[in-house]
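Apart from one protein chain that is not included, each protein chain of the complex appears where it belongs.
Which chain is which? They are A, B and C, in the order written, and residues in each are numbered from 1.
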Amino acid sequence: MTHKIAILGASGYTGAELVRIIATHPSMEIVALSAGRKAGMEMGAVYPQLRHLDLPTLVTMEEIDFTGVDLVFAALPHGLSQALVRDLPQSVKVVDLGADFRLRDPAAYETWYGAAHVAVELQKQAVYGLTEFYRDEIRGARLVAGTGCNAATVQYALRPLVSAGLIDLDRIICDLKNGISGAGRSLKENMLFAERATNVEGYAQGGKHRHMGEFDQEFSALAGRPVEIIFTPHLVPASRGILADCYVEGDPGAIHAALARRYADEPFVTVLPFGQAPGMGHVTASNQCHIGVIGDRKKNRALVVSTLDNLTKGSSGQAVQNANLMLGEAETAGLMLAPVFP
Amino acid sequence: MTHKIAILGASGYTGAELVRIIATHPSMEIVALSAGRKAGMEMGAVYPQLRHLDLPTLVTMEEIDFTGVDLVFAALPHGLSQALVRDLPQSVKVVDLGADFRLRDPAAYETWYGAAHVAVELQKQAVYGLTEFYRDEIRGARLVAGTGCNAATVQYALRPLVSAGLIDLDRIICDLKNGISGAGRSLKENMLFAERATNVEGYAQGGKHRHMGEFDQEFSALAGRPVEIIFTPHLVPASRGILADCYVEGDPGAIHAALARRYADEPFVTVLPFGQAPGMGHVTASNQCHIGVIGDRKKNRALVVSTLDNLTKGSSGQAVQNANLMLGEAETAGLMLAPVFP
Amino acid sequence: MTHKIAILGASGYTGAELVRIIATHPSMEIVALSAGRKAGMEMGAVYPQLRHLDLPTLVTMEEIDFTGVDLVFAALPHGLSQALVRDLPQSVKVVDLGADFRLRDPAAYETWYGAAHVAVELQKQAVYGLTEFYRDEIRGARLVAGTGCNAATVQYALRPLVSAGLIDLDRIICDLKNGISGAGRSLKENMLFAERATNVEGYAQGGKHRHMGEFDQEFSALAGRPVEIIFTPHLVPASRGILADCYVEGDPGAIHAALARRYADEPFVTVLPFGQAPGMGHVTASNQCHIGVIGDRKKNRALVVSTLDNLTKGSSGQAVQNANLMLGEAETAGLMLAPVFP
Partner (left out) sequence: MTHKIAILGASGYTGAELVRIIATHPSMEIVALSAGRKAGMEMGAVYPQLRHLDLPTLVTMEEIDFTGVDLVFAALPHGLSQALVRDLPQSVKVVDLGADFRLRDPAAYETWYGAAHVAVELQKQAVYGLTEFYRDEIRGARLVAGTGCNAATVQYALRPLVSAGLIDLDRIICDLKNGISGAGRSLKENMLFAERATNVEGYAQGGKHRHMGEFDQEFSALAGRPVEIIFTPHLVPASRGILADCYVEGDPGAIHAALARRYADEPFVTVLPFGQAPGMGHVTASNQCHIGVIGDRKKNRALVVSTLDNLTKGSSGQAVQNANLMLGEAETAGLMLAPVFP
């Protein structure tokens, strides 16, 4: 059975990545694509790498007839999904790739996004889309909120450790190296090629990044007490990928064992042998996440390194993984593409 | 039916690319992988991006039992395929990704590769692997010689024009921009990151590149007279891709029409609307080739731009496309992966 | 004696490059810096790499008192220099880095820039800033018009050949590889890092680039008859540099000899031994231009390769070289910085 799919915000990078993945998905068919300023254009003109595909023309959201649509991927700028999802027919399932439904607490949403939530009831029903940890809820959900890409990378590294009480919760430091596509296709001077090509630069340091809200929510819930991590993302001269170095206090061997055990049966998460760490280029354009644990010469200190592709496992691949579950398909359908290297 | 596949030279970039493609191929199964110095290692240690796959351990070629193998991909350094293919069981089909069987004339081989051919009979039987132009011969072949990646890029742009007599055969200039992976995974000082990262540099200019033998052979055969093109490859700071600018004398409109007509039904070659040219990043990690034609302000001068991914359509993707035909599968099986961008 | 310098348009890349060069110039002092939207900011905030310098705050052009200013570098968007230069005190010398005064013929200006020139008298008096060929006129000039960066690269390769009648004037093909900084610091989607990082793409092919006006003017004047070259620039994944491959018909040995002779005494132009070609990374951040000549296997065909840094020798370095002459300083003052590599 083929599911009819609409992608809203198809002209952004995560939208294009959804199209790339679905192009070889065995049971999804794209029936509508929307864009803002680029409505009216062909997708192959906006993304020439999609030229060979037979795709619907980009339209505005208002022009889409959602009758018969099984599932909507909403890859919209933050803030635009709330009213939209509220107004969709109940029969349409939704995977939201933006931030609108990630935070369950309206007050937290307002703190981090600077505006009141306009669909508070939906916000409460939304399931957090970190598949490996919310699988059962996702299967039955109408609305799934895709995680932040940084939030996913760090949570794969740390959730089993926080749950098991294996690390000092007051001393978690996460230093991330981020491919530039995480900033999207928006026009900002600091995203120009010449500004980034031979540059590495942190941003939103000190606890100011919006994904902090997700970390606080998830880690505190797991721990049963408030947890605040230290978190620094950096722009590096690469288009895709996130590499997270998580410095923790705890027994390295126990940490590795807990991670290896937790992910032993997961198709998309691989834990490396103890003492090895992955590189960002090991998972490019795939739905894979690689995790490594290294013990420090200082006692009771470990480095947990986690990497994934922000556009795939961190966003559009995760979205398809969740949609597979919501639609009753195999979780891995269309997602076993091997990483591209070099 | 699943075909049993062996890959020789799996530790090089084209070998790894074969594994990447076959990982999601519906009817191929890898039963053996060989390497030279890296024999004994797991493929996931040599290429961590293949960690999640269940693959045979790398062995030496001598250790492989070819009984039951349906098809061998030989991704070996130039010169090593000749004796190997000669000694394989007749029942095993072979796609050679190296240069050993590209040139039909033993004298031409010796000129360009500096040594006598040791399997001259096989050389005569080998079919040249430019699928779109040798499709019928490839279907029935036991041995197919994959083209050079530069040779493929330029031939897609020019073969229909040479055949139809649409361009001046004495004034063909091809200026290529080449991703660094074309040089393979070999240790050369000028391939170090720091040497290439902000550099663009031509090499083998003036007619010295080994792919000249292929151009001479193919274009002269098509034209029925000797044809020598001018050809300059350049290393650019990118890992994958070839963009060929072919400057020709002839009517731009007629040139575009001939190309558009020739490739109208080809699943892997797209001709852009007249006046548009593709970019190298439009086909990354896919089996697609994009071609554009632009007329110059000078009368009777045209620029034909052709681009493909050297590791995919220019090498391993082409090899799988040919293997599909040799094994009786759909030509597109496993090859409809959309290009990766950004 | 120290000359007082004002830089207009200091917030762009060529403006910042002027500051970089002048920072170690023995006889220039920056007394004013202007910017548009960034007026009011400190230069070190706009360009953190200039933080350690003691520089005037950015102001609007109107706020500058030009009394006492010896020379103005105008690094403004095309079209803005005309009225400005017209209204400056006569005592102030001007080096314009934009396109406003490059074309001597007002009709040609209108053709290529789409608007009538508003300072036609000045346009006639402006000296074309290709120092090595207009040295004497530049020494006595009040207004020098910096060349286009592409125009400079190609002219260094071809002027001596056109002058000497060594090449077929109807068959000159120039294929350029251009660092992204040539597009300036303006916000365009196709200049984002993720769009360009693994991409190579031509633009303005077929004779549409504005620098064609300069080529037509200069080569036709040299030849005494209309000359139209074929010209294709390409964006490559590097910030700085232009590499021009010029395909010409003529005797390679004679071509090399003419170039070697012409530049034998030039401090900023080096001709390589016959048969060698330079790489774009050989001149980064310097005022050097490297030229190589290679003979083709086809008789009477040569490849002339020329490379320079678009921001230095192609723009701001050239501007300082011209200013040195206009101010009576040694032509090389402040400009002998060696290229940066890797």
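Just so it is clear, contacts are C-beta pairs under 8 Å (C-beta built on N, C-alpha and C of every residue); 3 or more make two chains touch, one makes a residue touch a chain.
This one's a predicted model, so the numbers in the text were calculated from it and none came from an experiment.
Enquirer: Tell me which of A:E42, A:D105, A:D175 or A:D251 is the one touching the absent chain.
Expert: Counting the whole complex, the residue in contact with the absent chain is A:D175.
Enquirer: Of the residues A:V154, A:V236, A:V269 or A:L335, I need the one that contacts the missing chain.
Expert: Touches the omitted chain: A:V236.
Enquirer: Can you work out which residue in A:A197, A:I255 or A:A323 touches the chain that's missing from view?
Expert: The one listed residue touching the chain not shown is A:A197.
Enquirer: Would you indicate which residue among B:D54, B:E189 or B:D265 is in contact with the undisplayed chain?
Expert: B:E189
Enquirer: Need a quick check: the contact residues on subunit A for the chain that isn't drawn.
Expert: 171, 173, 175, 177, 179, 194-195, 197-202, 205-208, 212, 228, 230, 232, 234, 236-241, 243, 245, 247, 275, 277-282, 284, 294-298, 301, 303, 305, 342
Enquirer: Residues on subunit C that touch the omitted chain in the whole complex?
Expert: Listed in rising order, the touching residues are 13, 16, 19-20, 23-24, 47-53, 181, 197-198, 239-240, 267-268, 270, 272, 278-279, 281-286, 288, 290, 336-342.
Enquirer: May I ask you to list the residues on subunit B that touch the chain which is not drawn?
Expert: These residues touch the chain not displayed: 13, 179-181, 185, 187-189, 191-198, 237-239.
Here, only the chains that are shown with their structure count from here on.
Enquirer: Using Cα averages as centroids, what's the distance between subunit B and subunit C in whole Å?
Expert: 39
Enquirer: List the centre-to-centre spacing of subunit A and subunit B in whole Å, with centres computed as mean CA coordinates.
Expert: 36
Enquirer: Can you check how far apart subunit A and subunit C are, centre to centre, with Cα atoms defining each centre and the answer in Å?
Expert: Computed value for the inter-centroid distance: 45 Å.
Enquirer: Residues of subunit B that touch two or more other chains: which are they?
Expert: 197-198, 239-240, 278-279, 281-282, 284, 342
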